[in-house]
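Here the structure is laid out as structure tokens; the discussion comes afterwards.
As you look at this complex, bear in mind that one protein chain is not there, while each of the others sits in place.
And now, subunit A:
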């Protein structure tokens, strides 16, 4: 160390440098990924890359070396007013190679190159050789984890560098005139050189003038001055410390001119523009005394590996799966799209409720495919299919989850093919398929012990599937197959959404959701629709089933028959029927003719089924929500998404929908108390009786048989009722509405009453016979 013991106390301070902090643009990793996949592949040889640093940061920002996605173009342009830093990339093929790479040797190699450049004076021509860096990387492209470790090699003075005076700002040191002169001179030098930033330069100043010059002109510029001023383009914003680029410059000066100068003044040049206003006032000036450094002594000690986020010597890792893993991108994009709805259009939308709903789709045909797609649109992740059919050649054009290829060699099972396709459409989906049959009333299973056993297993599986899901969609093509899941879901208090198609008509409905079981033990049977909620009287199933009064005749005073029905009193798919399912010889209801339907119908009905579910989920009472009717279309909607109807009946010929609501029927063959009691008490034993018996078993059980005998007269009444309405066209009573709005709704209400009271009698006979 040069003799400096006469200096003040502050002289004992050693100069400290703010290290570079690596700063990587997201695009850098994208580009590295591309390079690795397309260019480097398994090539681990060093690659030239390029970064830059900037001296115009506002206070508080770290001293950064930035690499953008353009970093791989080492000859490319540097951003304006930034200094380039050339680097070497070592991209390793394996994590092992990354770990075991000899970092010390890499640093020493780089330090030696800098040392050589200093000794050979190559740096004078190209000062950027002083600010080189190393980057060691390993890209785990399966997980999109990037491991990296930067090194900013700096040669060291063993004894450190003595600070002669505390650093001061340029504003304190220079007069405004000098500052302006410096700025002008610097800009002039920039334009001389043809650049917008100069990493190192020399400064001479008097009271009147400030001159600057490139590093290489040292000898002519200073002409033997003992006290010199050098400037470094300083990316640091700290008021007491210079940034990293100064380190190797000082080594250069000490090596080359150390013996010729006594004192070195360093201008840490900082050049900021805020709101269009430029300032270099906050640059700092340092007074230092440089130790001597012999050119012949060999390369000095070097440092430079960057510490990690924990402040320890170690590499860093960044996990970019969110922005690079296509699956994660798909998920976040889907979610973001949905969130947009919430942000602006429906702020109170509870998306989590929808997204987390586990949906069981019974049937993977035209309805099932469309329901699944709409569910995915809503971000629903958990979708399970049950179907026993194989894909046939007619399917793909109507069933959007299948392709021609799926039909070959007998066809793939629908439930499984649908799952595969869902995962292809959106890998984030949790889909499951079950290729199984659902036992049906009137379809005997008692041919052999084996068939009974199979039926028992099927029932058990269906029970456990329904139990494992939140919403059950009934999307089958037969009426009978809906019976068992209706019973099980009613018993398990699961929300059921049912969709069924006619030729150009459809019904989409939610089943009434029975009150939770523990409240029933209070003595009343709420599912018995004939008991008024107010009375709370115990109407046991026996009296209910023996009653010949149609459900709904006992009303809350003041409310009309079909308005304001709470969710637990709503009917199910079978409540409107006065025949038990399972008999295909009798007149089919409208929605039984589903094999032939207008092609757009399944898409409409499937979409509506999902939208109905979503609206119900948004209602604070969920499945217990009071049913909205067509009349409510003018009223304040009960949910953020609008109405919560019981049924949507659509008439494609008229391009019209109506929203009927109907009460649970105490003689319903699926959800009446007596059926549920029998199922819950006797389980498969009861179910197998239903499967193996004719339809009369359920009709006898529920009291429908008795009711049948009373329907004749009522039907006549119904016909009269229809005929006295103004202008109904009896050849087409469904499709034709009187013009006046009020009349229309009256008419619908009347029709709904008829449907409710006489179920299958009205629609098929109304359509076919009249």
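Details
Quick note on the criterion: a contact is a pair of C-beta atoms (placed from the backbone, for glycine too) under 8 Å apart; a residue touches a chain by one contact, two chains touch by 3 or more; residues count from 1.
By definition in this document, contacts and distances are computed from a predicted model.
The protein name that UniProt records for the chain not on display, among "P-loop containing nucleoside triphosphate hydrolase protein", "Ubiquitin-like-conjugating enzyme ATG10", "CLUMA_CG006468, isoform A" or "WD repeat domain 72", is "Ubiquitin-like-conjugating enzyme ATG10".
When the full complex is taken into account, the listed residue touching the unshown chain is A:305, out of A:53, A:201, A:269 or A:305. Although one chain is not drawn, the whole complex shows that of A:318, A:430 or A:468 it is A:318 that touches it. The omitted chain makes contact with just one of the residues A:62, A:291 or A:683: A:62. Although one chain is not displayed, subunit A still touches it through residues 14-30, 56-57, 60-64, 69, 79-81, 98-100, 102-104, 107, 143, 145-147, 154, 156, 160-161, 238, 240-241, 247, 273, 275-276, 278, 301-303, 305-323, 329, 332-333, 336-337, 339-340, 343-344, 347.
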